[in-house]
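Removed: one protein chain of the complex. Kept in place: all other protein chains.
And now, chain A:
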Amino acid sequence: MAVYYRPHTLDDALGFLAETPATVTAGCTDLFPATRRRALEGPILDITGISALRGITKAPDHIRIGANTRWSDIIRADLQPAFDMLKQAAVEVGSVQIQNAGTLAGNICNASPAADGVPCLLALNAIVEIASAKGARTLPLTDFITGVRQTALAPDEIVTALLVPTPDGQSRFLKLGARKYLVISIAMVAARLVTDSGHVTSAAVAVGACSAVATRLPTLEKALTGRRIDASLTTCATGALIAEDLSPIDDIRADAAYRTHAATQLIRRALNDLADQTTGAAA
């Protein structure tokens, strides 16, 4: 029968993992659906007992989201507008029940192409904090997720937190699915604009469920930078420009061409909403 270990300190967890190859888990919202058994199999390292890993803390130059932080913690947290998109994503994750158990760190470790958190974290330039018994390291999220359900995490490592360099700007997340709740995305976008004097000084736009790994759209971001904040922003977001950075697939939820089209529409709407917000706030 499997070993199940639920320590209270990170050191205990890392010490265990150094000796025992184990599945690291928190909310179990991806692990349990993957088995039809009545219990999880294989050695399990459950990190939910490590209270130091739960919660959001603000440092001068970054915000730290502990690996045990639930989606519902994100929804309730007092965060600047750059995180609005992450909150908007959080309320669209599965259901209230899933939001109460699932963690943001688990979402990136599971590395589903349709992970709701990833586009937002990409658009926030998130950095993944990783620890093992040998020490700690950090990786940009873009380097952390390496493929469909693949990450750069070594077998003896745990994600301990997500670090978001103090983010500026306004943000928006939009998800498209075939029903309202409990739905896996057909496409989703996260957009963050930093503005000054009515112009975009920096843009971060990411798309999920339209490529093996959610991706930023550097071509579009470049095109947005420097533009006036108004309804004309959306004209930058052409299908051709966006398609360059995507590689969607056909599946039961939609075909590839539709995904690119939908991502384009969602980006335009997100930009439009952000333009409205910004100009509204200025007025």
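What to note about this one:
One rule holds for everything that comes next: a residue touches a chain if its C-beta (ideal position, glycine included) is under 8 Å from a C-beta of that chain, and two chains touch if they have at least 3 such contacts; residues count from 1.
Just so we're on the same page, contacts and distances are computed from a predicted model.
Per the UniProt record, the chain missing from the shown structure is "Aldehyde oxidoreductase", taken from the list "Hydrogenase-4 component E", "Aldehyde oxidoreductase", "PolC-type DNA polymerase III" or "Phosphate ABC transporter ATP-binding protein PstB".
Shown as candidates are A:Leu139, A:Val183 or A:Leu241; the residue that touches the absent chain is A:Val183.
For the chain left out of this panel, the touching residue among A:Val3, A:Ala136, A:Ala154 or A:Ala231 is A:Val3. Contact residues of chain A toward the unshown chain are 1-6, 25, 27-29, 32-33, 36-41, 44, 46, 48, 72, 91, 94-98, 100-101, 176, 178-184, 186, 252-255, 258, 261-262, 265-266.
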